[in-house]
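Removed from the display is one protein chain of the complex; every other protein chain stays in position.
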Amino acid sequence: MLTIDGVTLSSPLLLGTGKFASSEQLMAAVQASGTELVTLAMKRLDFAGPTDDILTPLQQLGVRLLPNTSGAKTAREAIFAAELAREALGTHWLKLEIHPDPRYLLPDPIETLSAAAELVKLGFVVLPYCPADPVLCKRLEDVGCAAVMPLGAPIGSNQGLQTLPMLEIIIEQAGVPVIIDAGLGAPSHACQALELGASAVLVNTAIASASEPVAMASAFRLACQAGMAARQGGLAGPSIEANASSPLTAFLETL
Amino acid sequence: MLTIDGVTLSSPLLLGTGKFASSEQLMAAVQASGTELVTLAMKRLDFAGPTDDILTPLQQLGVRLLPNTSGAKTAREAIFAAELAREALGTHWLKLEIHPDPRYLLPDPIETLSAAAELVKLGFVVLPYCPADPVLCKRLEDVGCAAVMPLGAPIGSNQGLQTLPMLEIIIEQAGVPVIIDAGLGAPSHACQALELGASAVLVNTAIASASEPVAMASAFRLACQAGMAARQGGLAGPSIEANASSPLTAFLETL
Amino acid sequence: MLTIDGVTLSSPLLLGTGKFASSEQLMAAVQASGTELVTLAMKRLDFAGPTDDILTPLQQLGVRLLPNTSGAKTAREAIFAAELAREALGTHWLKLEIHPDPRYLLPDPIETLSAAAELVKLGFVVLPYCPADPVLCKRLEDVGCAAVMPLGAPIGSNQGLQTLPMLEIIIEQAGVPVIIDAGLGAPSHACQALELGASAVLVNTAIASASEPVAMASAFRLACQAGMAARQGGLAGPSIEANASSPLTAFLETL
Partner (left out) sequence: MLTIDGVTLSSPLLLGTGKFASSEQLMAAVQASGTELVTLAMKRLDFAGPTDDILTPLQQLGVRLLPNTSGAKTAREAIFAAELAREALGTHWLKLEIHPDPRYLLPDPIETLSAAAELVKLGFVVLPYCPADPVLCKRLEDVGCAAVMPLGAPIGSNQGLQTLPMLEIIIEQAGVPVIIDAGLGAPSHACQALELGASAVLVNTAIASASEPVAMASAFRLACQAGMAARQGGLAGPSIEANASSPLTAFLETL
């Protein structure tokens, strides 16, 4: 179970709200996914009028909002965006994203740690998007982050858990929830992340860019349930040699 | 949807019946898995008395039986076991397994093709366990097999889709259902197999050897549903570059 | 050291002769590669005249010829090609290739085993190109093949050791040399194959299609030497935990 800031979420699936064809499609995907927490960039908010208004329907669906600072290139920009988001949305939860690099959108470890420490002091519940770097993740935890969000692969790449060996160490060492973010391109990737011991996953592109986003949202919901059930079931782990499940048929031995 | 011999099964999960701690545990796992088709070795059948009787309860659950020839080392032994199974169980469906090698239990391509051709002539509906060999799979299809069951990894190894590149070619070329058998060690592996386009998966060790087999059976059921839903949703596939799902926050650009 | 038919070759690199831009380029690549055994398809032989004559210069370089039956779709075709090759080239060494599939050029296990048994009886030294199927490889050995040549990945795909788990079993079980054939796309792939315990590798596309084939031939020669030296050195194998090579600096402990 994923617990953040004392709030327990029954779904381990966080959904990003970018790239959907319409508000209607987004809302249908939110419902099909079973998510209880959605991220949204400030740009998605229509402060001026009714065009592309996703805020009201999201709130009507009862999901929590996790504003993100996507587009921020420095700690200063991220803190500014965070303050705006808190004021506009009435939540102090924040997904911290700082990526100076326009091509791969990879997170900046230095600015992210600096901004996280400052935002925690400012009263935010901070969930930082970060490299799959075990030492950095511990430091983010030490400055008071409510969770860490290491990347599986570059955003939107759909490549899955390309940083697997580092994710395993991060999960082993973490004292806060580990939410695998970015790069999850198929339900099997989300399932694998939860099997490994991640507390949650964040998905956006793989659902929004699917030919049928609502069906794909449902697929991710099921895959997350599978991953959580697998942890309850206790995976046996790989072995080197074959291991017959159908033992040698006795009567054949007498042939 | 998996269709064999004109029968459509709504669950893509086939369950092996070996290694369970008790009949009760097996039956609970069968129900939790949602399977409609279970394999069993002839040795599992208690012809003499009530000890370890799994046949009656399985039949009461309404699942179809798929006897296998596990333990057969030659085509002759497999055909003999098949005839016995048909008589004992009243079904002409057969999972053909011929593995001369006692260590890795890998299937013999030559004996398997030979036995398959003969068994088809004898009226069996043949589902052969086979190497992940695209040419052999086409030949098994050509002699009339109702499906092909290429291995993902050595039986009981829990290693997942170690033969992935060959499985992709097999699925692309197949005119009959492809059922990935052996080596699937986690729900994410089953999900991945169905995402790739396999028609079904067969699981035994990963469920029976889990610390909580019933919970694990449920996890595999959900993972299979996820994999099927993912196909309906249309996976977008991996890409090389990052692809922002949260576009550049407009107001930040003016900072 | 690779020993075939009582002949010991000091180079573990076999070179295919297709796809080179010219005879001159091929000869330069042969020399740079250090190979002592080259394969060639019958079509490469110019029985009629001087055009594209590679036979004479290859013989002048002192390398052994290994004619192959590429293009054969059945055992019958392969045996016919083998007889022609023996007569034309004066060698009873033969690389047996039977691939009915025009797209992936994957070997046919049934026809290959059948042809191999027949060719051995006809006095050929048979090196069969085959699937990475451990049971088939043992059967090919049992009918008298002088080596087995399991594929690493589809011919010309440059994907490397995609069939790794099966190759490891084949090498562990083999009583004859294992020569990894097809799909080796980089010198590191050849090096890895030899580190694993393969006796040799066969490369063609990766060298012939390189922008500088002669430099690439030299790279493969070095990589093969590296792989052989690594076996002499005794690889330590992977471990789970980190293991400091530079122990804790003593004076820092007193800071």
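Read from first to last, the chains carry the letters A, B and C; within each, the first residue is number 1.
Please note the rule applied: contacts are C-beta pairs under 8 Å (C-beta built on N, C-alpha and C of every residue); 3 or more make two chains touch, one makes a residue touch a chain.
Since this is a predicted model, take the numbers as computed values, not measurements.
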Handout entry: Missing chain: touched chains present in the view
Key = A, C
Completion exercise
From C:61, C:164 or C:230, the answer for touching the chain not displayed is C:230
Practice task
Identify the residue among A:61, A:88, A:120 or A:169 that touches the chain left out of the display.
Solution key: A:169
Completion exercise
Of C:72, C:149 or C:166, the residue that touches the missing chain is C:72
Handout entry: Sites on chain A contacted by the missing partner chain, in the whole complex
Key = 99-101, 104, 106-110, 113, 131, 133-136, 138-139, 153-154, 159, 162-166, 169
Completion exercise
For chain C, residues touching the missing partner are 16, 18-19, 39-44, 68-73, 77, 80-81, 84, 97, 103-106, 154-160, 185-189, 191-192, 195, 204-223, 225-230, 232-253, 255
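Keep in mind that, in the parts below, only the chains that are shown with their structure count from here on.
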Exercise for the section: With chains as vertices and touches as edges, which is it: line, ring, star, complete or other? Expected result: line
Practice task
Give the label of the chain whose average Cα location is farthest from that of chain C.
Solution key: A
Exercise for the section: Can you check how far apart chain A and chain C are, centre to centre, with Cα atoms defining each centre and the answer in Å? Expected result: 45
Practice task
Quick one: report the Å distance separating chain A from chain B, using the average Cα coordinate of each chain.
Solution key: 32
Practice task
Could you check chain B for residues that touch two or more other chains and list them?
Solution key: 104, 106, 154, 159
